[in-house]
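Here the complex is missing a single protein chain, while all its other protein chains stay put.
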Amino acid sequence: MKLGLVIDLDVCVGCHACAVACKQWNTSGTTGALSDYEPYGKQPSGVWFNRVRNFEVGDYPNNKTINFPMSCMHCEDAACVTVCPTGASYKREEDGIVLVDQDKCMGCNYCSWACPYGARELDRVSGTMKKCTLCIDRIYDQELEPIDRQPSCVITCPSHARYFGDFEDPNSEVSTIVRERGGRTLMPELGYNPTNKYLPPRVARPVPTDDVKMDLVSKVKNWVNKAISK
Amino acid sequence: MHPAFSVIFFTVTSGLGYGLMTLAVIAQLTGFGGISEQSVLIAGIASLIFITLGLLSSTLHLANPKNAIRAFSRFRTSWLSREGVFAVLFYPFALMFLFCIWKVNSGEHEMGVGGMVAGVIAATLAMVTIFSTGMIYACLKTIRQWNTALTPANYMTLGLMLGALFLASLQATAQTLNLAMALIVFAGVMKLMYYAWINEPTGSTINSATGFTNGKVRILEPGHTADTFLTHEFGHTVLPSKSFILRSLVFIFGFIVP
Partner (left out) sequence: MAKTSQAAKPLPKFEDHSKQETKYTTCYMCACRCGIKVTIEDNKVRFIQGNRDHPVNHGVLCAKGNAGIMKQQSPAKLRKPLLRKQNAERGQAEFEEISWDKALDILTERLQKIRETDPKKLAYFTGRDQMQALTGLWSSQFGTINWAAHGGFCSVNMAAGGLYTMGHAFWEFGDPDWDRTKYFMMWGVAEDHASNPIKIGIEKLKRNGGKFVAINPVRTGYQAVADEWVGIRPGTDAMLALSMIHVLLQNEQFDWEFLIRYTNAPYLVVNTPGQKGDGLILRNEDGQALAWDLDKEDFVDATQIDIKPALFWEGKTAEGTPVRTSMSILAEKYLDSEYSPENAEKVCGVPAEQIERLALEMAHIAFKETITVDVEWTDWAGRKHDKFIGRPVSMHAMRGISAHSNGFQTCRALHFLQILLGTIDVPGGHLAKAPYPKHIPPGIKPAKDCAPNTPLSSPPLGFPTCPEDLVIDEDGNPKRIDKAYSWDAPMSSHGMMHMVITNAWKGDPYRIDTLMMFMANMSWNSTMNTSEIMKMLADKDEDGEHKIPFIVISDAFHSEIVNYADLVLPDTTYLERFDTVSMLDRPISEPHAACDSIRHAVLTPDRDVRPWQEVQVDLATRLKFPAFTNEDGTPKFKDYKDFIINYEKSPGIGFLAGWRGKDGKSHLRGEPNPNQWEAYIENGAFFKYELPEHMRFYRFANKDYLEMSKEVGWNGSADQIVIELYSETLQRFRLAGQGLYDGPMPTKEEHKQRLITYFDPLPFHYTPLEEQRIDTEEYPFHAVNQRPMYMYHSWDSQNAWLRQITAQNYLFMNRQKGEEMGIEDKSWVWVESHNGKIRVQIKLMEGVEPNTVWTWNAIGKQSGAWGLKPDADESQKGFLMNHLISELLPPKQGEMEITNSDPITGQAAWYDLKVKIYPAHEGDEGSDPQFATIKPIPNATTPDHVKQHKGQDVGRYQTHEAVNLKRPLGDILTRGKK
């Protein structure tokens, strides 16, 4: 299997639900707790696996706003794994999920420098590197209803902009939608081969107006009543 | 890897140490510079001290040092792991070499073959270790400034240069001074080449990062208002101005000051 996410930039409204859902699930998850620094003080921050950024493309008035959630892409050629000296970082053979073994990480941050997608964050308290686990502690949990065996960020997305699935299966929902919508990866030039794909904004169909337009319109109308019974 | 003081300290001190050891060995074996056993011995001991300090500092700056020992396990793919392995392998040979020098110095007996071999191996491992250190940075596709053969080359010349300076200060002979000068100039040229190179437009842009190729892309909100691990760790690579300042500082300290 080659598990990963598809994110639809055509409908992502940037609501941060996925980011918080991720935080909520994972703070009690397999690499939890996720530290929050100064939770009620100055400059509050913490460990997140998924962050939503907003970008603006083009100059006003030809500008478009793009909401952009980013988490681990579970790259096929994940340098974060190759550079890791301890072997704490690894890519699972069976499903391609990239994980960090919390018992083995020495917190050197090297992997985070090898990750172009800013997907890895060090937890200062545990001293270990943390990242998206693709909710491995949900997706295989046989005690959850099948429909719940999906990442927390996916089940919560109000705009249905997130899909989870197996990219190895050409007929899976993710493979199909990526084909149909021309899904892309980020920074392909770096050659990491990210598994996660992003769907570009759709182009809306043009709405014709000629069939409802009068050629010569006059301001003063002498209306001819239509005989319509009440 | 955030150029925290510890890292700079590590690269400078251990670089100096390895360079010094290499030159000490060469000096001893080739008689170059006409340096006394005395000086070689001091240089050797000094280099070990520098190296050890460097290694200690870099180990202590880990967020989770108790797992540092595991750093040797991914020799197969990780230059950081390799650096560690070579750095450790270096010690026995270096010590063996120094032991012989000490014997020689105390006039007990001649520098035997064993001593020489140990010396050569130590010197080689020294260079290999600096090379590995360089490769730790050089292999990062993410940071184009480092992703070049110039990086390890720089580390090695830097190490040798610092070593030479130390040696010269230890025993200023015409040759040691010339060597030092030559190396400074050479390293200087290398760095200049390097900076010329990295100032070319970089590969990945915010556009390729977001996949939007038409129109200027600007970040509106980063999704958090306070600094995070990311902004902390990579702040200076995100801001070119800062990185320039950083680089010019390296330049100044490394070459103008001495």
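Residue numbering begins at 1 within each chain, and the chains themselves are lettered A and B in the order written.
Going forward, contacts are C-beta pairs under 8 Å (C-beta built on N, C-alpha and C of every residue); 3 or more make two chains touch, one makes a residue touch a chain.
Model, not experiment: these values are computed from the prediction.
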item: Sole residue of A:7, A:75 or A:99 that reaches the chain not shown, by the stated touch rule; value: A:99
item: Absent-chain contact - pick from B:66, B:109 or B:218; value: B:218
item: Chain not shown, touching residues in chain B; value: 73-74, 76-77, 218, 220, 223-226
item: On chain A, residues whose C-beta touches the chain left out of the figure; value: 1, 3, 10-17, 19-21, 23-25, 27-46, 48, 54, 56, 58-61, 63-67, 82, 86-88, 90, 93-95, 99, 101-104, 124-125, 136-137, 139-143, 146-150, 152, 155-161, 164-166, 172-174, 201-202, 204-205, 207-209, 211-214, 217-221, 223, 225-230
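Criterion: only the chains that are shown with their structure count from here on.
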item: Computed distance of Cα centres, chain B from chain A, in Å; value: 39
item: Parts of chain A lying in touch with chain B, wherever the complex brings them together; value: 16, 19, 43-48, 51-59, 62, 64-66, 68, 79, 81-88, 103-110, 112-116, 118, 121-122, 124, 126-128, 184-192, 198, 200
item: Of all residues in chain B, those that touch chain A in their complex; value: 1-2, 62-68, 70-74, 77-81, 84, 136, 139-143, 203-204, 206, 208-212, 214-224, 226-230, 233-234
